[in-house]
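Report on the following structure.
Every protein chain of the complex appears in place save one, which is left out.
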Amino acid sequence: MKLDSKIPAGPVADKWSNHKAKMRLVNPANRRKYHVIVVGSGLAGSAAAASFAEMGYEVSCFCYQDSPRRAHSIAAQGGINAAKNYQNDGDSVRRLFLDTIKGGDYRAREANVYRLAQVSTSIIDQCVAQGVPFAREYGGLLANRSFGGAQVSRTFYARGQTGQQLLLGAYSALSRQIGAGTVKMYTRHEMLDLVLVGGQAKGIVTRDLVTGEIKAWASDVVVLCTGGYGNVFYLSTNAQGCNVTATYRAHRRGAGFANPCYTQIHPTCIPVHGEDQSKLTLMSESLRNDGRVWVPKDKADCTKPASEIPEERRDYFLERKYPSYGNLAPRDIASRAAKEVCDEGRGVGQMVDGKRLGVYLDFSAAIKRLGEPAIRERYGNLFDMYENITGENAYRQPMRIFPAVHYTMGGLWVDYNLQSNIPGLFVGGEANFSDHGANRLGASALMQGLADGYFVLPYTVTDYLAGVGLTGRPSVDAPEFKAVVKEVQDRTQWFLNNKGNRSARSYHKALGKIVWEKCGMARDKAGLEGAIRDLQALRADFWKNILVVGSGDQLAPELERAGRVADFLDFGIMMCLDALHRDESCGGHFRTEYQDAGEAQRNDDKYAHVAVWAWQGDGQLPVRHTEPLVYEDVQFTTRSYK
Amino acid sequence: MVKEHDNLDSHGEQTLSLRLRVWRQSRGTTGHFEDHALAAVPTSASFLEMMDMLNEQLIKEGKDTFAFDHDCREGICGMCSMTINGMPHGPLPGVTTCQLHMRNFRDGEMITVEPWRAKAFPVIKDLAVNRSAFDKVIQAGGFITVRTGSATEANNTLIPKPVADEAMDAAECIGCGACVASCKNGSAMLFVGAKINHLNILPQGQPERERRTLAMVKTMDDAGFGNCTNYGECQAHCPKSITLDVIAKLNRDYLRARVKEFFSSTGKPRKGGD
Partner (left out) sequence: MSACSCCRPASIGKKIVMALSGLVLAGFVLGHMSGNLLMFKGADAINAYAAWLHAHPGMLWGARVVLILSTVAHIWTGVLLTLENRAARAGGPAVEATRRATLSSRTMPYSGVVILTFLVFHLLHYTFRTVALGGQEFGDKVYEMVVAGFSQPAVAVFYIISMILLCLHLSHGISSVFQTLGLRNERWRGRLDAVATAYGWLIALGFISIPLAVLLGCIK
């Protein structure tokens, strides 16, 4: 596998502008002759599709939801970072760049991160012009808040629904183009394969989820913005439909998959309540500003109501372990600490699967200090949400929280141009790997999705198209397309015909349990090796006993789920393999063998590289390649929050 | 609402036995209700998790599952859409179906589950409907025309906080369609009002204000939605509690746009006139 990152030469601050000046262009009159396929309609996909259409390309955009506006970018709560320095508190492009590199635990590509910080300011301009109702000060200027432990206030927000408002902005730009006829939007269409002609990405195969029609689409370039793979864990904060199929199918066609073991666990989610739970709900991290995290010191107290456990029998474990940061310790550290106390049997709440997985987040001290109205003012909507879901009043008794999978930093490998190792296949947003390293900072995901979609892909895809010229697009009747359509049809038919006895959901749950236990917040060699064996056995069982009800010619949720779970099973093996072969701890990847009293121990000599996996065939283990991470500008340092 | 000494499951949690009447409809057919019994539903489960349980039970019996729309399951994507005992998103005001929990139902209760019912939202299968009419309304004018890269510095546009807040109140709409489903006229005025208000009150939205209003209302009418007769059911069922104010303002903006259009000057003499 050839991995050329194509990082432009020169100082990091000038790379992007120099590169832009050198990139090739396409004559406006010729642009409409190129067909661009965009898969996914979240922040990156909508923004890219709208921007391509504005430039004059013929665009087709696909999403599995019933409307592009439903993409899961919509659920982001906190905000979006930008180095505007409106607060005059010393922020700059360079500082945002350094924070992101450090937050990613020195496992991100320097040049990409710098570009992200550079274009962040244009994103805010663009969104405001679209009518995104960001929070304002009384003077009419944009308001900011500090977020995710940053020392500057650079986060722009729209109440607790920043992701929704940004997505609606991108969706409105996309809708304008759909209305103008320059984008053809295909909703309820799922991409099931990528088509390569002469080694270049030249189209996709989709299934119309309403009619069941399997169809090939030819294009000059394919852009995947299909999100992350958090649902491999079954329970996560992702939407039900989020899946790895588009990127994994591209991987099977030759695209390298980078750093699949980098997953982010968010510490403040509502705990699992039972076997039939389908989803974990995130509660804003801001709760940790006023809540104190504790569990009983003694296991025997775990079944008692919190009010009956006296102060001296409580263990405020974050305050005890991290006296200077206390309850505000970073996401990965707070998450692991909660898991540890629960593994010791000191968790609280409902027993699920023989364990109590929850810790208290107690507001009684803050209520005593500030009064209930002040707390209601700050967190009222979160307390209401908590009560709606759990039926408990958090003003009277402590909340229960537990970490949950939230975001995935790994993704398809891309070069500086966001092009994968397959020419003509570009990847944007959470689906690629490049900007967050081993851990993502708060309010950075929205920034990256929009940066890719609005300000990077339009340039780099144009450069690619200028290179391939106008003779490049094959017909969908080409044998390459027919062969892939046949494969997809056969696979679909196999699912419908298989006389199994077990539902896709039950396989998904089993898969989730294995990876959450062995490849979740803390990993070790023996566990990962066991997980790979278990997953291989589960995979074999799946391809024998899967039962898919419904028919292929109309909406068939079970068929959709089976296809996605099949890809998640293969992907899960690759994720464990990646975790097993990264013999260090960094960011979201914590190997218990590599720690210094609970702190992640990086190995920069051996692992300052991107691990890129190449597919080897059905049932075969993928092969690991590497792209060294060359830091020209920043120096490695160790994160410490003690 | 659960009785004191109800069934308990293995975790010591209260559970319910339910009788369910669920709408079954394949593409191209008229549809009918199917009756099912479902036991051991934990009161902590969400309504959609209860539907998952029903579907898993059907799979065990080798029967087709009920198709229903859902995605984020945290009340923001707007995809879930069920009329539960006649109420879109169920009996609890201010939440979506995915945020409705089974503790709001009684043991032994009969629950009727239907799709959104409106001419503009044809049924695709079972409980899933086609809401693309909403997208068409947005495509007609629910945007501010600004090309990528052509925006000016963000803080050049001052927006008073009350104006930004009011725009945000309207922009919170999740586009689920409960307003249409709850309206006894199948009217989409709350949705369209919310979308138009969000853009029409912001300074950035002024250049296209009249054009947007007329185009979106025309598309709404053409899609086969009914007319608002001020029942107020939409506000009462809106999971984001968007108020009828947005409809009042839409009416005002529409009247304003019509009057402006009527008295507008084309700058040229009338064709075919004297």
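So that you can tell them apart, the chains are marked A and B in the order they are listed, and the count of residues begins at 1 in each.
Note that in this section a residue touches a chain if its C-beta (ideal position, glycine included) is under 8 Å from a C-beta of that chain, and two chains touch if they have at least 3 such contacts.
Nothing here was measured: the structure is a model prediction, and the numbers come from that model.
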| item | value |
| --- | --- |
| Omitted chain - touching chains that are shown | B |
| Hidden partner chain, touching residue among B:Arg19, B:Lys60 or B:Lys119 | B:Lys119 |
| Residue in contact with the excluded chain [from B:Met87, B:Met102, B:Ala154 or B:Ala171] | B:Met87 |
| Sites on subunit B contacted by the missing partner chain, in the whole complex | 33, 83, 85-87, 93, 112, 114, 117-120, 181-187, 189, 217-218, 220-221, 224-233, 235-237, 243-245, 247-255, 258 |
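Following the convention adopted for this analysis, only the chains that are shown with their structure count from here on.
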| item | value |
| --- | --- |
| Cα-centroid distance, subunit A relative to subunit B, in whole angstrom | 27 |
| Of all residues in subunit A, those that touch subunit B in their complex | 47, 50-51, 54, 65-72, 74-75, 84, 86, 122, 124-131, 133-142, 158-159, 161, 164-165, 168, 171-173, 175-176, 178-179, 185, 187, 210-211, 237, 239-241, 273-274, 276-279, 281-282, 350-352, 388-391, 454-455, 458, 503, 505-506, 547, 549-551, 553-558 |
| Touching residues (chain side subunit B, partner subunit A) in the complex | 9, 11-13, 26-27, 42-46, 48-49, 52-53, 55-56, 58-60, 62-65, 67, 69-74, 76-79, 92, 95, 98-99, 101, 103, 124-126, 128, 130-132, 134-135, 138-155, 157-161, 164-165, 167-168, 171-172, 174-175, 198-199, 202, 204-205 |
